[in-house]
Structures are given as structure tokens and as C-alpha cells.
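Apart from one protein chain that is not included, each protein chain of the complex appears where it belongs.
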Amino acid sequence: MSFSIRKQGDVVVVDVEGQLIVGNRQELKQKVLDELEKGERKFLIDFSQTGYIDSSGLGVLVSLSKKIREQGGELRLANLNDDLKTLFELTKLDTLFQIADTRERALESF
Amino acid sequence: MSFSIRKQGDVVVVDVEGQLIVGNRQELKQKVLDELEKGERKFLIDFSQTGYIDSSGLGVLVSLSKKIREQGGELRLANLNDDLKTLFELTKLDTLFQIADTRERALESF
Amino acid sequence: MEHVRLAVELDIPSDVRYIEDIVAMVTRQCAQLSYAPRQLALNVPVALTEALSNAILYGNRERPDRHVHVRAEVDRERLVVEVSDEGTGFDLETSEIDPTSPENLLREDGRGLFLMRRLMDSVERFDDRGNVIRMTLRRS
Partner (left out) sequence: MEHVRLAVELDIPSDVRYIEDIVAMVTRQCAQLSYAPRQLALNVPVALTEALSNAILYGNRERPDRHVHVRAEVDRERLVVEVSDEGTGFDLETSEIDPTSPENLLREDGRGLFLMRRLMDSVERFDDRGNVIRMTLRRS
């Protein structure tokens, strides 16, 4: 698993490559919090390269979403495959997050 | 597994693709005997695409070698990888067959 | 190949970094028996990750002298996975919350047992040798 993080316009775009699970979720959390600290406010996490996500990966997303909102920022998600969509639906987290089909749509929507 | 058979000069060249084992050795035997029947006398079996060979595959090679020799013909083998070479050495069949490193050398040697 | 049964059995130290490799091994066994793509990408890896991380974090409290034992048996009918830790066990019924209720939706934890139950056909607990969680999934 690895994360890549880049700036597109004023949006911080994070690609999650591989699994987002208990063993590595802290790394994602720290990276995003560092950017928030630096003053960034718009965040997009792209899951096109992601394998599976476990409950603690979901927990980190919930936590980041809260922290970003507290600072007046926004977190959006993009490119969930059907299995990941089902995971968000099962846990009703699809109601909590703004989820776009493609990265382009997510970027436009900010 | 599949066999491909073609003529190169006056030599019948057979490629064995996949395993040469109890389940398919009859097919190889029949193909070569058909050519012998038609009057062909020079045969080269190329193992560059071959996986493993079991005792009944070896048995078919011994049987073909005898039948071809009875008709005044010759059977040569080429492109045994290290594992197949070891198999021929273990069974001392390396002493029975003419084995060339490459298809070219085998063809030249007829 | 109607009657193939594949099994993986192993002991791992109480460290979450082992989870991904175990999940890959068990998923590969299911793939060999043509489990549905969704089961290979969602049900099996997520439920197994939850069971393993609970065993490591709660059961064994990440103590280096404790191990987690995993046994997975797969055939064309079903996958049965058992995850055993050296903890004192817990109550499966009362430990599960509903993470989809409005008051829980914003919680960061509490989705593990819920997902195991949703993604597997059955989740049971035993005390045979330490605390054992057995999950069963019918092939689809």
C-alpha cells in the first residue's frame, strides 16, 4: 500500500494505492492532517487504485471528514468501485460523504 | 497441452507445448507414427515449450525411437531445459537419445 | 474437480502488519475455487481483516508473546475461517453496535463485528482453545 498526494488547483488530491486498513490508515490520516495544518481546505480522496477498506479505514475517513469540516474545509471521495460502494452503503457512510463517480466531477463540484 | 508439427527441409519437427504425460502421450505417438507411415525418416522433437514429462511420456519417446530406427530413420531431441535434462540423466535416457542444445544444431546434425 | 478442499493454517505474531498477507493467501484459495469476484474483493478480505485485527488488538492486546491462529478451509460449497486469539473472549451479541444509527454514524469505531456479520453468512464464537471466531461464507 502507498499514498500519493498532489495539488490540483486548490484541491489536495490523495490517491490510495492498495488496501486502506488497520495497518496503514494512520499514515493516510497523518498526511491529510499535515496538509490541513498547512492551511489546505479542499480535499479529494481518489479510490481508483484501492483494493479493500476495513472498518478502521472507514473510521479514519470519518475522522478526517470531521476534522476538515471543523476547519471549514471539505472532503470529497471519488472513484469507488462497486464493491467499495457496497461497503459505504452497508455502513450508511454513503450518506455522510460526498461521493463522485470520477475525479473530474469531484474536482468540478468544489 | 498441444503439439505442432511442421516440415523443415526433410526433417519433421514436432513442438511439444505443455506437459507430455500419461493423459496425452498417445496423441504425440500417433502423430509421429502417421508421418513415419507416410515415408518420413528424420524426426526432431523440440522441448523448448514443454513443461514436465512423466514416465509414460519418456516411454513414448523410447517407443518412437525404436520404431523410427526399425524403419532406418532417426529421432533427435532438442532444447531440453535443465530440469528435463536431469530427468533424462536420472533415467539414463540421455545415453539413448541424441540430444542437441538448440533446434539449429539438431537440424544440422542429421 | 468437484471435491476439492483447500486449506490454509498458520500462526502469526500479534502484529497487524501480517493481516494483508494472510488475507491474500485465503483469498487466493477462494479464487482457485471460483468464488464470485465480489466475494474475493469485498466479503472475504474485509471480514477476515476485521476478525484478525480484533484478535490482535483486543484478544491479544498486541502482546508479543501471544499468537493468533488462523485456519481457513475452502471448498466449492463454502469457506470456513477460524481465527483464534489468546484472550479471554467477549460476548458477540452485546459487543456489536449498530453503526448505521444516527447517533453512531459519526463514530470512528464499532463497525468491525457489524461488517463481519453483514459480509459473512454466519459468525460464531467458541472457547475451545482461547477465543475462537468462526465465520462461514457460501460460495456464490
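Here the chain labels run A, B and C in written order, and each chain numbers its own residues starting at 1.
What we mean here is this: a residue touches a chain if its C-beta (ideal position, glycine included) is under 8 Å from a C-beta of that chain, and two chains touch if they have at least 3 such contacts.
Since the structure is predicted, the reported quantities are computational estimates derived from the model, not experimental observations.
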- [ ] Over the full complex, note down every shown chain the hidden chain is touching.
- [x] B, C
- [ ] Decide which residue listed in B:32, B:53, B:78 or B:99 touches the omitted chain of the complex.
- [x] B:53
Task: Option from B:8, B:48, B:71 or B:91 whose C-beta touches the chain left out - done: B:91
TODO: Touching the hidden chain in the full complex, which residues of chain B are there? Just list them.
DONE: 1, 19, 21-23, 51-56, 58-60, 62-63, 66, 81-84, 86-87, 90-93, 95-96
Open item on the list: Just checking the interface: what residues of chain C touch the absent partner chain?
Closed with: 1-12, 18, 21, 25, 28, 32
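Basically, only the chains that are shown with their structure count from here on.
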Task: Separation of chain B from chain C, taking each centre as the mean of its C-alpha atoms, in whole Å - done: 51
TODO: Indicate the whole-number Å distance between the mean C-alpha point of chain A and the mean C-alpha point of chain C.
DONE: 25
TODO: List the centre-to-centre spacing of chain A and chain B in whole Å, with centres computed as mean CA coordinates.
DONE: 60
Task: Of all residues in chain B, the ones touching two or more other chains - done: none
Open item on the list: Can you pull out the residues of chain C that are in contact with at least two other chains?
Closed with: none
